[in-house]
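Every protein chain of the complex appears in place save one, which is left out.
Right, subunit A next:
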């Protein structure tokens, strides 16, 4: 009764087979998404660096890449795709929704055109 387990102590023993498989899959997903993110970052960089791409295309293109990047980061690197993250998803998306709506409204209201 008197011996209490320290919750922050390192785990002892070997992981089970299924845990090992899970960790392996996880590693693969992380690597693939990492490579893909580097790829889209370099695409974004290239579209600005090269004169061949007109800026009328480059700006919306980069914005789309950026939102893809954010979603990948949130879901793969920050594990928002894991189980038990329902509330995290709710809060992040409602926060993004409120923020986006507010920014859009302010652009309309403080912008050049008055409605």
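The rule we apply is simple: contacts are C-beta pairs under 8 Å (C-beta built on N, C-alpha and C of every residue); 3 or more make two chains touch, one makes a residue touch a chain; residues count from 1.
Everything that follows uses one rule, which is that contacts and distances are computed from a predicted model.
You can't see one chain of this complex, but its UniProt record names it "Cytochrome c oxidase subunit 1", from the set "Cytochrome c oxidase subunit 1", "N-methylhydantoinase A", "NADH-quinone oxidoreductase subunit N" or "Branched-chain amino acid transport system substrate-binding protein". Within subunit A, the residues in touch with the undisplayed chain are 1, 4, 6, 8, 87, 91, 94-95, 98-99, 101-102, 105-106, 108-110, 114-115.
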